[in-house]
Each structure stands twice: as structure tokens, then as C-alpha cells.
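Note that one protein chain is taken out, while the other chains of the complex remain in position.
Our next item is subunit A:
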Amino acid sequence: MALTITCPVCGKRNGYEFRYGGEDKGPRPDEAGLTPQSWCDYVHMNNCVAGVQKEWWFHKDGCGSWFTIHRNTTTNLQVATPEADR
């Protein structure tokens, strides 16, 4: 599976240097008032978008940074970060 990912530190690199870190689900929910449902939603649930999604990556064979990118899951191509997320 071919994929090129732009690391904020190292630039464009081969996707196999990275580890997928899951869909972006926003900040970890607050411990106060946490319910099993909201915790489960944060830990397990995914949107499984067939299209562009915001997701986490870890540059495991590189600089070691964690960052988000936008990728189209139907073409496996990284797309530009939307204006609102910059």
C-alpha cells in the first residue's frame, strides 16, 4: 500500500516509516462526570469515513513526533489540511 506522509519535522516520507494512531477524536474526555458510554465512545468508536478523515500518525522510524494529517481513505492520498484546522 503506497502512502507518503508529510511529517511536520522531517517532511515528505514513506508511509511505512509511520504508525497509524487512529481517527482524531478530539481531546481526551474530562475525568469528572465521565460515563462508560462517553469513555467507550472515545476509546473504541470510529467514524470509518470512506473519504477524507483527520487522523493521528507517529513517526516511529524517524523523529518520533505525533501529529495529525488529513487523508482520503478511498485513494490513500494525503490531502491539504482544511483552512479551519490550520
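Assume a contact is a pair of C-beta atoms (placed from the backbone, for glycine too) under 8 Å apart; a residue touches a chain by one contact, two chains touch by 3 or more; residues count from 1.
Criterion: contacts and distances are computed from a predicted model.
Undergrad: What protein name does the UniProt record of the undisplayed chain give, "Amino acid/amide ABC transporter ATP-binding protein 2, HAAT family", "Nitrous oxide reductase", "Glycerol transport system permease protein" or "Sarcosine oxidase beta subunit"?
TA: "Sarcosine oxidase beta subunit"
Undergrad: For the chain that's not shown, point to the residue among A:A2, A:A32 or A:A84 touching it.
TA: Checking each option in A:A2, A:A32 or A:A84, the one touching the absent chain turns out to be A:A2.
Undergrad: Could you pull out which residues of subunit A are in touch with the chain that's been left out?
TA: 1-3, 15-16, 19-20, 22, 36-37, 39-41, 44-50, 73-76
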